[in-house]
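Take a look at the structure below.
A single protein chain has been omitted from the complex, and every remaining protein chain is retained in its original position.
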Amino acid sequence: MTDAISISNAQLRFGETAALDGVSLIIPQGTCFGIVGESGSGKTTLMRAILGLQKLDQGDIRILGNPLVHSRAALKQRASFVQPIFQDPAASLSPRSRIRTLMNEVGTVLREPHAATHERLAVILNRLGLPPGFIDKYPHEISGGQARRVAIARALLMKPSILIADEPTAGLDVSVQGDLLNLLQDIRRSESITLVVISHNLAIVRLIAENAVVMRAGKVVEGGEVGALFGSPREAYTRELLAAWPGVTHVGAAD
Amino acid sequence: MAISVRNLSVDYSLPQGTAHALRGVSLDIKQGELLGLVGESGSGKSTVAFALMGLLANNAKVVSGSATIDGKSFDLTKRNATASLRGRGMAMIFQDPMLSLNPVFTIGTQLCEVLRRRAPGSDRKTRAEMAQDALDKVKLSNPKRRMEQYPHELSGGMRQRVVIAMALLSEPALLIADEPTTALDVTVEAQIMREIIGLRDRIGCAVLLITHSLGLVTEYCDAISVLYAGERLESGTVKEVQRQPGHPYTRMLFDCEVPIDRERHADATQNRFTVISGELPDPRRRPPGCIFNGRCDVSFEDCAAIHPSDYPVGTDVDHSARCLRLATP
Partner (left out) sequence: MNGLVATLKRICSERDGRLGLAFTCLILVFALVGPLVSPDPNAIDIKARFAAPGLAHLLGTDNLGRDLLARTSVGTRYALTLAVLIVVISSIIGSLIGIVAGVVGGWVDRAVTAVFDIVNAFPPLILAFALIALYGKGSATFVLLVTVVFIPQFGRMARARAQTLRNLSFIEAERMLAVHPFTIVVRHFLPNVAGPIIVLASMNLPVVIAFEASLSFLGFGVQPPKSSLGTLIKDGFISINQSWWPTIAAALVLAIATLGATLLGEALRRVIDPKTAGVR
């Protein structure tokens, strides 16, 4: 089976700093893959490169075996494979368009009649726990959590086989972030989607992803199966990250 | 020298009506103690800090509340009640350090300004030495060069260190840190928290750490107060509260935290995240009973009607929670 995403020796410099410095990784199809790192580690740049929003200086990115080409035809083809969920989902909805318009756009891209789009949309909205009535609202009229779901619904309308979520829990309270993470896991299983989660939150990645890489200053520090990666890290940096994590220690276990 | 806040209530007047942001919140911080004030968005945790500092927005009104800081008591309902404490008795670290730093002055100038206000008689050279010393104490690399630099030349973590150095120089009785590490990476977060604790140890002040992160509180704080929708639902030492949460909300909040050592289950369906279902109550229409009623998993009939007061939890005198379940033995 071809890999969902394979990157070999991705290089990118912004002036003096190396945003990506020889990144190579393989994301197998149907798995959940985590990319962890602190700010400036290059994890978001890597996502933008995979999406074709950022050209590389050097290196090769293949999505389902196809090399990344920066043409409109290639973009159109790629859009039905890979969809992003941006860090600030409220900002990823055009502020002066109704949600209905935004959804219809997807139908237009797919050359699908609006009725068919809305039929599929109704199913997706139901899955995401969104009332069908609010598709006539504007993005500023819905809550942040709902905007996140709308962004996901829009991505799912494209029937992608790869979903890339950049910091899916950023700005969410701990009491509601689980809802979104559970949802992402469910979608991934039922649609057999390859899910890439980019996050600074090691605890979440450890639980949601099967494989992960740790990035720092544009390089992959170490990677592998999460159990081994976080259970017995080989690199000092990974250990440092784990040690710095202000986790709730279990008193029962400590006593 | 203990710090106490009593019965703090703050209202915001909004076009849609009056929102009760805080209702009867009391806090006690012993000298040299780190109190973690934990709350999710909408809990009013930042309003506590702003009310204490006298930095509330124009549409906010302190309905009731008093504070004892540095041995003096203050009526918080008066405008600028604590103005005399700003920069001396009380210091604040914001999430965005640029709120505390002036972009057009060098780090050195700003640190010396703090000293000039605190000790007007001191001469310039001593002040510069003390400022540089403070930068050294917060482990800012190359303090001599930093003195000549402007805030924009520093990284977020370095700026936060400068703000801590400023707090160090003003030797406050109370340091309020409002989400001081939220914008920072975990490794820098750990360093900054160590510097805040170092500052506390040096000048023996009380620290109010306002945060959304339970992890941060359990890792670094001595005591904890849990804020929800403008009410303090539980308070006590971190150890006691963690061992025996008195309020269901506290327990559920702890359950939502994903421990870093939680192993992934081979069966993917087992890797679920805990959620507190339901939504925050409307701050304009508070329910008559318990504020957490409706999201609580152990509520009973009375919870909808009776507003609970603070009941002791366990044997620890400092541990209390606002839950009716504790009222009946």
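Just so it is clear, A and B label the chains in written order, and each chain counts residues from 1 on its own.
We take it that a contact is a pair of C-beta atoms (placed from the backbone, for glycine too) under 8 Å apart; a residue touches a chain by one contact, two chains touch by 3 or more.
Predicted model, so just to flag it, every value in this text is computed and none were measured.
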{"item": "Omitted chain's touching partners, listed by label", "value": "A"}
{"item": "Which of A:Ala91, A:Ala228 or A:Ala243 contacts the chain that the document leaves out", "value": "A:Ala91"}
{"item": "Contacting the left-out chain in the complete assembly, out of A:Leu20, A:Val106 or A:Leu183", "value": "A:Val106"}
{"item": "Identified contact with the non-displayed chain, of A:Ile26, A:Ala79 or A:Ala217", "value": "A:Ala79"}
{"item": "Contacts of chain A with the absent chain, listed as residue ranges", "value": "51, 53, 72, 75-76, 78-79, 82-84, 86-88, 91-97, 101, 105-106, 108-109, 151, 154, 158"}
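Everything that follows uses one rule, which is that only the chains that are shown with their structure count from here on.
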{"item": "Separation of mean Cα positions, chain B and chain A [Å, integer]", "value": "32"}
{"item": "Interface residues, chain B side, partner chain A - complex", "value": "40-41, 185-190, 193, 212-216, 218-220, 239, 242-243, 252-254, 256-264, 268-269, 271-276"}
{"item": "Complex interface listing, chain A residues touching chain B", "value": "38-39, 173-179, 181-182, 185, 189, 200-204, 206-210, 226-227, 230-231, 240-251"}
